[in-house]
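Omission of a single protein chain aside, the complex is shown with its protein chains in their original locations.
On to chain A.
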Amino acid sequence: MLRQAIGGQRGAVILGAFLLALHQATEALIPVLIGVMIDETELSSLLSWLGVLAGVYVVLSFSYRFGGRIAEGSAERAAHDLRLRVVRRVLHAGGGAEDGRLPGALTTIATEDVRRAGAVNLVVAVAAAGLSGLAVGTVVLLNTSLPLGLLVLLGTPALAWLGHLLAKPLERRSSTEQERAAHASGVAADLVAGLRVLKGIGAEQAAVERYRRTSRDSLAATMRAARAQALQNGLVLALTGLFVALVAYIGARLAQEGTISLGQLVSSVGLALFLMGPLHLLAWVNSELAQARASAARVAEVLAAPPAVAPGSTPAPSPVQGSVRLRGVRLGGLDGLDLEVRPGELLGVVAPDPAAASALLHCLGRSADPLGGVVELDGVDLTGVDPAALREAILVAAHDADLFEGTVLENLGAHTPAALAASGADEVIDSLPEGGQSLVGERGNSLSGGQRQRVALARALAADRPVLVLHEPTTAVDAVTEARIAAGLREARPGRTTILVTTSPALLAAADRVVLVDGGRVAADATHAELVHESDTYRTAVLA
């Protein structure tokens, strides 16, 4: 996965790594040049060294500027590509990527995890930079003096390792502290989200108290983390100071023996301090790589998720007559269901067991395949048909289908006055300030529940599929409108097959025929009026 992320941007990664490496190399030269110039006794040569320093600065500045830009840019583009792949996988007609993952968790994968996985491009470039800084510093030091070089060479990694060792328990702790802190902000957002509920029962003060407790817990936790962090910072500072003292001492002894010059002593002290920089970079690379690996694993898991239904190769029947047939279907609440829907029929299905209703909807929309038995459209077994092609023929409009941000008309997809009238969405449009051009907000939030449901129904009707399956389309609609919808459904679907999975008597009364699914099979098959008279189960299910 990470290799793929780099592979897509190989040129940019190599160029970025080269430039950032160049930047670190020039950074390493600055303390060296300072040492050289401190030692200088001739003004003219000092000035030419300043010229050299200027040249180094030009290279340093440009390599950093463009190296950083190129490396970070490649990380961003890699994340963008991964993000689109994740979304494409989630939306894939075969489904299956969402199984066992909440939308929020998947969204985090499509934002945070792809960012971390993509950042591997930057990490590689920074690793090159760190190694280059380390190499230049080492070469200069070893050239100056073998013992001093070795001291710095061995001492700095030891120091970095000590710092890492000190940071380790802290990192573990800080992640739990962060969770606590996030919990406090989560609780606050949750209370605000439930503001109306709180006010309805006058529970504001209790909620304030509850938040205060959470906040205090979180404060105690963050204080512990902050103290540990402060201690670690102090220790690292002290260790670095002791190391500098050691380098200064050894360097001064060497200078006294005449092994190195004064300028070289200054350079060595400067380099000892500078080398902490590349080492920190490498430590950062290490921890980022671990995170990138974990994130990439999560992304890969989504991309590789098995589809919920197998892809098929049989073409969907064309033109679709609209006869639907289920034989011995077993899944969830269905236990050998046999059902035949004639072309053009308006069929009501009453399933008091919600599991049976949802299994039926899954089979018809191919979001799941039956464990046993066959579902056919015009005699073609659905499991052989590509799910996307099938959905051109059959539309299953879920009870809780989402609306999307945009105008009412954009949500409908097609402007069909007949669909608007039949669903009662025409009244919704009339009541909105800008009619069909009104924005519905995220997930249709700015509409009321009843308005949302009518627009969703209009969308299902406007899609005009040969077979339409509607699940409880009127639960949030008032009785008058529901009666109007029931009366208009047939007209909105002339000659087309419509299956109503509902317990609403108003809708069932409008159906040509109603089947009662009980115990996973069809228990009764008649008109609504007949069933009301004949079946106790039906009466209980439909008439409250």
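Going forward, a residue touches a chain if its C-beta (ideal position, glycine included) is under 8 Å from a C-beta of that chain, and two chains touch if they have at least 3 such contacts; residues count from 1.
In this text, contacts and distances are computed from a predicted model.
Matching "Aromatic-ring-hydroxylating dioxygenase subunit beta", "NADH-quinone oxidoreductase subunit J", "Phosphoenolpyruvate-protein phosphotransferase" or "ATP-binding cassette subfamily C protein" against the UniProt entry of the left-out chain gives the name "ATP-binding cassette subfamily C protein". Considering the full assembly, A:I38 is the residue among A:I38, A:A135, A:A300 or A:V374 that touches the omitted chain. Contact with the omitted chain, checked across A:A28, A:L326, A:A458 or A:A486, is made by A:A486.
Annotation: of A:T314, A:S438 or A:T537, A:S438 touches the absent chain (contact as defined above).
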